[in-house]
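Apart from one protein chain that is not included, each protein chain of the complex appears where it belongs.
Letters are used for the chains, namely A, B, C, D and E, taken in the order the chains are written, and counting of residues starts over at 1 for each.
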């Protein structure tokens, strides 16, 4: 159990979640990186920049 | 000097053309492979298959 | 307006898709339309955005289905008012993009294919009548402009709003979830990493869904709210069916279960 | 037809974009149109596909610019007749795809954006009047069908033809080059490896160019000929200017040097 | 091909949407594809155009759903073969127009929006592999060309055919009705006076319907047959569900009742 740092939704994680793993939030669709386990801490994963309109 | 095997157009080739080289015909746009030099012989290069509508 | 008695004679529940019974008072019809010939019915009629007036719709016999652009806009902004993020004193800018079916089946030179295709054409820069419905809902001023784009069905509203107090993305998610978590026809779409990150009309074409979403601009405390509907469904016929389902006590989603197509081009 | 004397009074050289003077005899107008009121002018008028009638056009005072679909078709097939690959006894199938501007600026329910966009719509499966021009040019029967597609400008003709004798790709290149090598407004596009391998209307949108190309089907001795024009240019106004340039002794390409845009969507 | 045993292990009924099991013999795979690694399965597998092979499909455990362009073409021509109007000795020209989803979800420069939009682009002038399926169905030669047009979903086939004996429009209506009167997913659309007079892909977008229709050209004894499907439905997934419904003894139309949208643009 952890909350999405982006939208606050509750995420149910599988048991053997590992640091560095990337998880999608089912609510906001954000990509989250597991930065710590026990307890699990999540951070928003860096986004690839799209570069339209230069 | 050689003729395109596809469309018959005259091609002016550079001097040090080599076997295996791929040349575009300026007229028909075909990709040609140099299969012999002295005299130069050209063959139509095999095309990549596009696979639409399966 | 002139046939309304005959229609009500013929049926217990009448859903009017026109603007005839959407506003509350004769004064508003004088301001935005050419007056009203049956003002006594305005109190009785219930405005149908089911998400806003579900209780009043139950058992209603005269229902005014909301305008397409008003529906898109109201659904996008509602969580901000519900959640106290906006109070009506703020400047709201609404920039709507619409398809050609909003104009109905009639033909004109401007709506011919050769003239109408490929456009990004301002068609109601100011004074669009649907503003009246938005203002009635929220009691606020709006700065509303519409653009015709190359699409047949669909309306997409982008609202640029500036709350008086700073907010967080979490506040916004909270507000949007609070308002829509139990709604059968509203989908939250905000961010993520796929091709579809925000509401788009083609994602709801043919359906009664509204997609709503938002983005927060940290630099200037602006919220951008996106909402997308199919003007022929959530913006008119689907909304009418939804309202009638509620009025008559049917399952709300009866007849409205189509989920849309993917991929799809200009729907 | 009824204004033609006034027009010729007013100008030494008249180029008529309509079908009024394209065919050679009153009998053809009886068959394909509703007769002709000035048949004595049919002999005098010169049909303008400059690529076919350049000599006659020089000094001509009454010029009938060719029809758009006929122009596309004739330019595609001409090298096969010129080169003796076809003699008029073969079955010719012509399948044309056209944009909405072929219908002119008028508006109708079928030409409204909502109905006309996204179509692949057969609109003249049989009996299209431009067949008369093609048959007059080559003295052959044609099986001609037209489809409306989602594009504003442009006509693309695909001709499926079956020569009596087998041919090689080299024969075809020879014939097409022989006919078009010196033509300022015809580009051969046949094969290659890029995105644009065959003629396409969007490649010539806004220009007076025709693109023509072909493919040979080894299994059944069919030649597929492709041609693409902009119906507003090579199919009408541009053709008229080209013809007038020749008639008046101007540079053929005067006023017609636009090369088109890339990239471009539905032009 | 290489996973087929695993798939059949996992399920009693396997419907393969690829071309792997559509043809009857290894020789055909050598001719049209790059050979076949499991030729012994070709006899067992049933080709699924349910309208053609309904009986064989009942209880079939390995089903090869027909190719999209082949499906459109076969459904259009079938009544002419069934009704004895064609016998396979005639020249058949098939000119197909297709949307971008036929190419699947992959991306390439040619399929990018800027290059692919607005096209009328010949992409398989000769040698399209779906010809093999058409020839297998009718035992005839076909002259087949495909064009990419600006649409996402849909395939429209125009067949130009020349029967050995003259026919009447009544003969044609008789043949088409005989073949399709009881078919749940085939609609005859031929003539009339509205906007939709012949089959069009946008009329069937999102549905499992095929529209078929025809026009008779009196002057040259040509029949033009039109057919339109959604390549994502009747051309693949819908066809697969239909076939599975038959194989498993379900209601044929189960899960396939969507009727499409109107108006709609480029679907």
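One rule holds for everything that comes next: a contact is a pair of C-beta atoms (placed from the backbone, for glycine too) under 8 Å apart; a residue touches a chain by one contact, two chains touch by 3 or more.
As the structure is a prediction and not an experimental result, all values here were calculated from the model.
Here the missing chain is touched by one residue of C:50, C:118, C:192 or C:206, and it is C:118. Between the chain not shown and the residues C:100, C:158 or C:239, the one that touches is C:158. When you scan C:22, C:52, C:97 or C:177 for touch with the missing chain, the hit is C:97.
When you scan C:133, C:150 or C:230 for touch with the missing chain, the hit is C:150.
Only one residue from C:47, C:226 or C:258 touches the chain missing from this view: C:226. In the full complex, chain E touches the hidden chain at residues 99-101, 103, 105-109, 111-114, 116-118, 150, 152, 265-266. For chain D, the list of residues touching the undisplayed chain reads 99-101, 105, 150-153, 205-206, 232, 258, 261, 263-267.
For chain C, the residues touching the chain absent from view are 91, 93, 95, 97, 109-110, 113-115, 117-122, 125-127, 141, 143, 145, 147, 149-151, 154, 156, 158, 160, 162, 195, 197-202, 215-220, 222, 224, 226, 228, 263-267.
Quick note on the criterion: only the chains that are shown with their structure count from here on.
Among the chains present, the centre nearest to the common Cα mean is that of E.
In chain D, the residues touching two or more other chains are 109, 113-114, 117-118, 150, 197, 265-266.
Residue positions of chain B touching 2 or more other chains: none.
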